[in-house]
Structures are given as C-alpha cells and as structure tokens.
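Apart from one protein chain that is not included, each protein chain of the complex appears where it belongs.
Just so it is clear, A and B label the chains in written order, and each chain counts residues from 1 on its own.
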Amino acid sequence: MQMATLLDESGSLAVRQLSVYYGDKKAMGPVTMTIPGRQVTALIGPSGCGKSTFLRSLNRMNELIPDCRVEGEVKLDSESIYGPGVDAVAVRRRIGMVFQKSNPFPKSIYDNVAYGLRLDGMKDRSELGGRVERALKHAALWEEVKDRLHESALGLSGGQQQRLCIARALAVEPDVILMDEPASALDPIATAHIEELIHELASEYTVVIVTHNMQQAARVSHNTAFFYMGDLVEFDTTQVIFTKPNQSRTEDYITGRFG
Amino acid sequence: MSRSSLRPSRWPHVGDVVLWLATGLATLLVLVILAVILIDVIRNGVPRLTLGFLTKSPTDGMTAGGIFPAIFGTVALVILMTIAALPAGVATAIYLHEYARPTAFATRIVRIAVNNLAGVPSIVFGLFGLGFFVQFVGGGMDKLFYDGDKVFGQPALIWAALTMAVLTLPVVIVATEEALSNVSPDVRLASAALGATKFQTIARVVLPQAVPGIMTGAILAISRGAGEVAPILFTGAAYFLPTLPHSLHDQFMQLGYHVYVLATQSPDVDATRPLLYATVLVLLVLTFALNASAIVVRSRMRRHLSRSHG
Partner (left out) sequence: MNGNNLEPVRLPNRAPRPTLASAPSGVDTASTSSVSAERPETMPSQSPRRLASRRPPLVERTTELAIRVLAYSAVAAMVLILIFIAKEAWPLLTSATIHREVTLAKMWFIQQWPGYDAPEHIWQPVSEIPKYGVWPLIVGTTKVTLIAMLVAVPLAISAAVFVSQYAGHRTREIVKPAIEFLAGIPSVVLGFFALMVMASWFQDTFGFDSRLNALVAGVALSFAVIPVVFTVCEEALGAVPRSYVEASAALGAARWQTITRVVLPAAAPGIAASIALGLGRAFGETMIVLMASGNAALLSANPAESVRTLSATIAAELAEVVFGGPHYTVLFALAVLLFVVTFGINFIGDQAIARMKRRMGVAS
C-alpha cells in the first residue's frame, strides 16, 4: 500500500496483522495498515464487511462483547494498545469514539461534556468550565447551547446531540477520534455540519471515520480504506481510491456495481 | 494535551474489585437469609409431615393429629376469592388497555385507584371487610332475609373471600394488563382488517392469547390469598372448629391463621411446636408450588411468544 505521505507524526495508528474473532468465527482480518496522524481516514465498504468491527478494535471496544478475541497488533505512535498489562481504560482516554446513534447521558449538557474530565478527578469548577467551553467550541456547538448548559442534553435536536457527543469525546483531549457512521442518522443539514466539523478537527486530531456514504468519504477524508468481506482490499489516498484505484473490486464498489 | 502513557498496569481497578465484592456479598447475604429460613422450617417440620397430618383433624389441644380442616378452609377461601377477583380484575384490565383513552379523566382515576389499592395495609382491608361486608352487607341481609337472626352478619367464609378478592384485585389487573400488551399489534391489525369489531377482536383473538398471562395473575393472587392473615382475622377465620364449613356463612380454619394463633397464643409452646412447624412447612410448600407454577406458566408463555415472533 503506497501512501502519499507516511509521516509518523503523533497520533498515527500502526495496525499489523489485526484479526477479530467472535468465538471461533473470524469476523475480520488480518489487516495491516498505517493510519496517518492528523488526517482523516475513511473506511468504506458494503454492510457487514467488517469496517465497524475494525474500528472498534482500535480502541478496544470489542472487549465489551463476550466471546470476542483479537489477534495482531495496534500501535498508537510507538505504544502497543494490546500490549501485556495495558489497561483498556487508559487506551480509551487517548482514542475516543463517537457512535452512529448519538447517546448523550440523561444529564445536563454541561455534565455530559464534563463527564470524562470528572472521571480523571478534575473538580475545580473554573477549570472544568473552561474545558467544557473549549470542547463545545471545538464541536461547533457552543453558540447554540451556551445559555442552557444546565438543561437536559436530551432536549437537543438529533444533530446537536451528535455534536454534543463529539464535544464530550473531545473534552478529554484524545489523540485519535473514531467515528462510526456519525451522520447516518441525521438530516442533510445536520450532516453538512458534521462534515464541516470533521474537516476542522483533522488539523488537531487523527480522525478515522466509518461511512457507508461514498460521497461523504470522498468529501471529507484524506485517505480511504476499502473493506470487503472482512478483508482490507485497498488503502490509499482518497484521490487515488476514487479516481484510479488499483484493485478491480475497489473500482466495482466505487462505481456502484455492487453495494 | 495531557499525555498519559499507556503504561502497563497489572492491577485491575481497585474500584471494580471493591464494587464487585460489596454487591456480591450483599447478594450472598440475601440468599443466606432465605436458606436459613428454609432449612429451619424443613428441619423442624419434616418429621411431623405425614399423610395423616394432611388428612386428619387436630386433636389433644393442637398437639397431635393433623391440619386437614385448615387446608380445606384455605382451599375453599382461595377458590371463592378467585371466582370473585378474576372477572373484576380481568374486566378492569381490558377496559384500561383496550377501551380507555389514556388521558381521559376516568382512566386516570381508575389507574390511581388500582395503584393505591395495591398499597393499602392488609389490616385496613380486614377492617373494611368487617365494617362493610360483615356488618353492612351481612347485617343488611340478616334484616332482609332472616328476620334479624345472625346468619350473615358475622364473620363468614364468603366475607373473608370477598375481602381477599379486593386485596388481590390489583395483582390480577396488573398481570392481565401485561398479558394484553404482550399480544402483538400485528394480530390485532389483521383482525381489524378482516372486518372484526373491537369486541370481536378482543374476545376471539386477544383474550385467548392473553390467557397464560391471566393465569399467572390468578396463580399469584391465589398465592397471596393463601398466605395473608390480617384481612381474615376478623372476617371469618377461626382457630378451632369442630366441623368443616359447609355453607358460605360458616367460619373456617386457615393455614396462616393457624400458624399465627399457635405461635402466639399456645398455652404450651413446646408441645405444639412440632405441629406448628409442620403447618408452616405445608404453607410454604403450598406457596412455593403456586409461585413455581406461575413462573413456569410465564416462561412458557414467553418462549411461545418469542417463537411466534422469531
């Protein structure tokens, strides 16, 4: 897989021979790729191809599923996240996740964003307030909620809730943000907001986004990985994938010959 | 950016261990309590538990013989209670679930009444039974039909049964409502689409499917009816009767009431102890059998439901 720019900057994820098993059945892999830091990488492919499973193994969320086994290696910069004795909880502080269906806690907007910070023991109100504000600004939500921070998060619209979840993930200042079809449950306007946001986030964070919407991948990402039936078929810059892919299966998918 | 390194930590979070341990111990303690009670009753009650115990009447001042009259009385009470409670309870549930508009004033009143009825202390039911059934209704009947002779205007099987029916009404209502809501809406739509009236849909499609749930409710109500004592203290239970009740206006012996009196008012505690423990054991076995059958009915119903929606 030739990469246009393979800078091992902070925030890159080096994946080596990663496979995921549910019981005895192999769900995905082996996959080897290096996700560059501070760029947006999109994972595309038909449903059931393993892209979400792959995503969830990048922050060890697969471990919440019983009977799930992971083989291979994933390194965040130079540290292996599956190393012996490495705490999954610590991994998830550095690699955050936003889900397909927004899932704010039934708490206030402020408490949602402050949740991760409080886990660490942060108590000072001015410090918390500052971090909350920064996270909400980063997620382009501050202006809309700054006057109702202590109202319930469930009163926000779908698009706002999703941006709140992004703010919540940003508050702990991770290196990487994983997004599992973040806009698929949203209307076109809210989707556009999210895509704009992703674009801005790339300057400071590594973003990996799973999407079934190819046009979205083309709009938003620097690099694209095409998954099919649990295997990584091709990984290259978005421009290459969408204009002159190397694999015929990639080309077939891009041109809509199957979906 | 705060950069905590992914340093290997060999220890699971202290908090996880503590929480798991504390909650696990609490659970264990609850189970131990149950076990202690059961073991004590079984150990002391089994020796006395013979066929004769179940079929004979008590003798020698409750120190020998059996408790058949109490079993008979309990069964009679429970049967009458169910006959009274089932129609009213099922009807209320059908009304609430199928006919009533959720926001209508009448609906809310009924719901409030059901919820609060469930919370009324059992002794208050007993007083109600005394004041309303025994004295008002029974006394009235005596004046009308018996020239003032005391026939129905005193503690009697029928009044105790009706009092218990009022007490267990919420149990039947709740179980029936749950059963009704478990009937899939698809089936109702299909029936309506074939041109059935609401009543026909309920009678021919919904209710038959809800029968297991209603049965569960009935069984649970029966279980309560067999065990509650306070409501029948003044409405019909008696400690020792020479004959079995053979009419609705007779008094009756009852297992729970028997335990109460034996335990608190027995002149010779040691002598009556074996009979007492054995009675408790019978009561527990009865309750257990009823609860277990309710669970079985419920789980079979759930399996049936999930299969048909699979």
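Brief remarks follow.
In the analysis below, contacts are C-beta pairs under 8 Å (C-beta built on N, C-alpha and C of every residue); 3 or more make two chains touch, one makes a residue touch a chain.
Remember, it's a predicted structure, so these values are computed and weren't measured experimentally.
Set against the missing chain, the residues B:15, B:185 or B:267 yield one that touches it, B:15.
From the options A:136, A:172, A:240 or A:254, the residue with contact to the chain not on display is A:172.
In the full complex, subunit B makes contact with the omitted chain through residues 13, 15-16, 18-20, 22-27, 29-31, 33-34, 37, 40-41, 87-88, 91-92, 94-96, 99-101, 109-110, 113-117, 119-128, 130-132, 136, 166, 169-170, 173, 192, 195-200, 203, 223, 226-230, 233-234, 256-257, 259-260, 263-264, 276, 280, 283-284, 287-288, 290-291, 295.
Annotation for subunit A: contacts to the undisplayed chain at residues 59, 61, 64, 89-93, 96-97, 99, 101, 103-107, 115-116, 118-119, 151-155, 165, 168-169, 172.
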